[in-house]
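This is the structure I want to talk about, given as structure tokens.
A single protein chain has been omitted from the complex, and every remaining protein chain is retained in its original position.
Up next, subunit A:
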């Protein structure tokens, strides 16, 4: 990189340091990534997408166990499952905050989620970092002041990784919080973006993440406020704004998808309720 000005952090929004490329580290060691063209001359990426095409999104909002709200989302092959408990009474008093609810985010990454099997303890630095990023993203979005002295537990499980883990975690958390009925200011929709040479592109896979400078942003669609930007790689300052704006737009697209899923789920629930009440009447 030739420029003298390089952004590593930007003050557009609250910045959370996050070591996203660490996820990709093992891949680079094997040298596999180097044989793949990130963006070929035909304009295709290594998985057949074009620059601004996002991976297939699958959202499942069905009840999981006895969680108050849960959601699983997959961006391509990245799969994350989130369960939300609460608001409920805090387990230990030291964690209670007198005027608002305490957010407790716990992240676990399945050993089989990455290429090389590796168990990560809960005290793992990376795990803590991602959990911290999720927590600080949602603290201003959840209306915690409605629930003083209580606690909201968010359990995030990464089932499978193929780039964009943080974005999937945030999107799934948003959906799980919604399905738990916890009042929020807005959706939070996250997406990753990168730049290859001068070409920006969105929603990176693992191979792309380990090759190009990339950032993850989380946007609140209603106000178009950005609640998280993280960038761990070096990016030319001239390219930054372009990819930043593009990622916000992509966040809005993802919002549509998430909203549709929430509405569809609500509709199913409503029909079930209707059925229940109607059916009951008929039974009487």
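One rule holds in what follows: contacts are C-beta pairs under 8 Å (C-beta built on N, C-alpha and C of every residue); 3 or more make two chains touch, one makes a residue touch a chain; residues count from 1.
Following the convention adopted for this analysis, contacts and distances are computed from a predicted model.
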* **Protein name (UniProt record) of the chain left out of view, among "dolichyl-diphosphooligosaccharide--protein glycotransferase", "Nuclear pore complex protein Nup85", "Ribosomal RNA-processing protein 44" or "3-methyl-2-oxobutanoate dehydrogenase (2-methylpropanoyl-transferring)"** => "Ribosomal RNA-processing protein 44"
* Asked: Which listed residue, A:64, A:150 or A:233, touches the chain dropped from view?
  -> A:233
* Structure fact -> Contacting the left-out chain: of A:135, A:196 or A:265, that is A:196
* Determine and list the subunit A residues touching the chain excluded from the picture. => 1, 26, 28-35, 37-38, 40-42, 44, 47-49, 51-57, 76-77, 112, 114-117, 160, 162, 195-197, 202, 210-213, 233, 236, 246, 249-250, 253-254, 257
